[in-house]
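In this view, the complex is presented without one of its protein chains, the others remaining in place.
Residue numbering begins at 1 within each chain, and the chains themselves are lettered A and B in the order written.
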Amino acid sequence: MTQAVNHAALLPLYAAAGTALLVLIADLAFARFQVLAGVLGAAATAVCAVAAPDRAATFCTGDLCSWVVTPRAALLSVLFAALTAGVLALSVPTLREGYAPVGEFAFLLTCSMTGGVVVAYAGDLITLIVGLETLTLPLYILVGLHRRRANPAAAPAAVTFFLISVVSTAVASLGAALLYAATGALHLSELTGGAGRFAHLATVGAALIVIGFAFKVAAVPLHAWAPVTYDGAPVPVATYLSTASKLGGVIALAAVVQRLDTGLVVAVLAVLTMTVGNLVALRQTRMVRLLAWSSVAQAGYIIAPLAVGAAGVEAAFAYAVFFVLLEFLAFGAVAALRGPGTDGGTLNDFHGAGRRDKWLGAVLVLAFAGLAGLPPGLAGLFAKVTVVESLITAGWGWLAGVVALNAVIALAYYVRATALLYARVTPVGIGVVDPELLHRATHPRVPVPAVVTAALVIGAVAAVALGFAPQPIFDILAR
Amino acid sequence: MTVADALLIALGAVAIGSGALVVTSTHLVRAGLYLVVSLGAMAGLYLGLGAGLVAWVQVLVYVGAVVVLLLFAVMLTRAPIGPSADLDRPAWPAVIVGGGVGVGLAVLMVDAFRWTIYALPAPGNTERMGAELFGNWVLPFEVLSILLLSALVGAIVLSRPDIGAREGAAREGAAPEDAGHEGSDA
Partner (left out) sequence: MTMNPPGVSGLLQVLLIAVLVVPAVGALVVALLPARSDRGSRLVATGFAAVTFVVSLALVLTPSQRDFGWFRYTATDAIPVVPFAEVDLAWVPRLGIDFHLGIDGISYPLVVLTALLTTLCCAYTVWKVPEGGSGRTLAALMLVLEVGILGTFLALDLVLFFIFFEVVLLPMYAVIAGWGGVRRREAARKFVLYTLFGSVLLLLGVITVVVAAGTADMLALAGGFGLSRTTQYVAFTLFAIAFAVKAPLWPLHTWLPDAHTEAPTVGSVILAGVLLKMGTYGLVRVGVGVAPEGAAAAGPVLGILAVAAILAGSLICLRQTELKRLIAYSSVGHMGFVLLGIATGTAAGIQAALIGNIAHGVITGLLFFLAGAIKDRGHTGDLADLGGLRETAPRLAGLLGFAAIASLGLPGLAGFWGEAFAVVAAIQRGSALWITLAVLAAVGGALTAVYFLRLLRRVTHGPATPAVTGFTAIARPEWLAWSPLILLTLVVGLVPALVLAASADPVAALTGALR
């Protein structure tokens, strides 16, 4: 009567959930080491993800399983764990300032990681939606969490995010229900379009599921929450939102798109997302809003190969992996340059920042170049090549052309932001003091704590290494 | 048309009507009470379809816990009890979108199922629910527990600004001496 449980296959889930509980216990018992516990637990989750037996599946009814272990799922879990550890490291200076209670903050982040791990291994729609909700619910709270009312934009950001997110979950659940009513299938491996009279119902159900998941990815026209939320949240939380939360949405979309015929809806979403995201980003004056709109556009590049169906899933995931790494670097460098407890600031706040702090400037240039698809961000270039190649192979050349043109539009704002980093101070009027000296005195360099440096260094090394040797990622995603 | 069909239609009408009243009412408390009616009608629908456990869970959780929580929140935040002008009513675009979606879904359902007569499955009593849940859907059930735990902790930490503030204040006060020992809580 009950389902058989393969505990070895469930190791990543145990590790992730265990991390969350460990953080809570560390907070209760010692009132210290919470972030350390979180980082170590995330590392353990990554190790368990690699160690879980390949092709194992558990919680099955007959052939249909709710938890499926594949190399791709393992890679994505490792990515979630790494992102959680990285964001925990980035938030250490903010937490030291007393911004939020450390234990609860770390606990919520690790719960989110657990949700991400569930999404990666999910084998049916219910587990997928539950996992997605577990991934994003702690983020509603993290966005709005602030002790000193330093950021009045946080509360509206949290409420906007919360409302739109629950609506999207409801829409996705409705879609899943309609699909179940039409086909009787909930497990991913047996999803099909409906037959006969139920074809329309199944199609609408599939479309609703795609729309619900598209909210999570911030695809246009369901994107309005992203800039507001990213700007109101503290920068480490915005980092997690734009990387892990987006990755979860992409996994969910890919799972559905692989087996249902949703090409038209996804193609329209992709084109709108890319174009609107890039065009609006051109007009942004605040750094985090610029990054938010740019990540909206990048989501468009990720879902473009999904329009092709199962053949494009590998390219979409490859792009997602490279994108997540580069986005983490971009947000992380912004967080480090701005200092703890602040929001992202306007673009002018970064004037000459690359000269003040050469290494952080270099990391930010690497991230922007990669997001734009140019060397030295070779990882980003390979990502774009992969997407274009999968689209042209599948015969969707026109979509590849749209992706290419959007890359040109995107470069305009990436280059503007990069140029600002290295801009010289222009002396205005009669100079009494050396303008460089004055600028340096009024814009002191923010000291960067060791944990943040470590997180950024590891991320940058990974990005450069993947840029020169991307083949292992492709191998894992193809299996 | 059997008695069950008539009951379902009546309860459905009650649910939709009171739902409409929730979003159009100008009194916050009245909106909460209309919500009770609407959710209670939903519970009745479940009962009519034979899902006893779900009906009682609906009453317990939604009507009992959620709506009561709503009313407590209204009371504790001293929200206006009388008519409030800034409770905005759905404007024409919202009505058109909502109505359109509703009509569209209804048409879709009718088109898919037509006048098919389905034999009612076995009633969804506790035993059957348990068998289904612990026989086929154990994983989401357990993951939901993590979701609920994080929601619980999050709700508490959001609503109690004093958690962690003592540490922050103490650290701020002791900051000059502690400048060298920054790694203690990491």
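In this text, contacts are C-beta pairs under 8 Å (C-beta built on N, C-alpha and C of every residue); 3 or more make two chains touch, one makes a residue touch a chain.
All figures in this text were calculated on a predicted structure; none of them were measured in a lab.
**Student:** Just to confirm, in the complete assembly, which displayed chains does the hidden chain contact?
**Tutor:** The chain that is not shown is in contact with A.
**Student:** Can you work out which residue in A:Q258, A:T342 or A:T393 touches the chain that's missing from view?
**Tutor:** A:T393
**Student:** Among A:F33, A:Y140, A:F328 or A:F382, which one is in touch with the chain left out?
**Tutor:** The one listed residue touching the chain not shown is A:F382.
**Student:** Among A:L374, A:V425 or A:L438, exactly one should touch the missing chain; which is it?
**Tutor:** Selected residue, touching the omitted chain: A:L374.
**Student:** Per the definition of touch given earlier, which of A:A224, A:L405 or A:V461 contacts the omitted chain?
**Tutor:** Residue touching the absent chain, from the options given: A:L405.
**Student:** In terms of residues, what is the contact footprint of the unshown chain on chain A?
**Tutor:** Per the touch rule, chain A residues meeting the hidden chain are 369, 373-376, 378, 381-382, 384-386, 388-389, 392-393, 397, 400-401, 404-405, 407-408, 411-412, 415-416, 419, 422, 424, 470-471, 474-475, 478.
Note that only the chains that are shown with their structure count from here on.
**Student:** If you average the CA atoms of chain A and of chain B, how many Å lie between those two points?
**Tutor:** Going by mean C-alpha positions, chain A sits 28 Å from chain B.
**Student:** Within their complex, state which residues of chain B touch chain A.
**Tutor:** Within the complex, chain B touches chain A at residues 105, 108-109, 111-114, 131, 134-140, 143-144, 146-147, 149-151, 153-155, 157-158, 161, 163-165, 167-169, 171-172, 182, 184-186.
**Student:** If you look only at chain A, which of its residues touch chain B in the complex?
**Tutor:** Spelled out, the residues of chain A in touch with chain B are 1-3, 5, 13, 17, 20, 24, 31-36, 59, 61, 66-67, 92, 95-104, 107-108, 111-112, 114-115, 118, 126-127, 130-131, 133-134, 137-138, 140-141, 144-145, 147, 178, 181-182, 194, 197-198, 200-201, 204, 449, 451.
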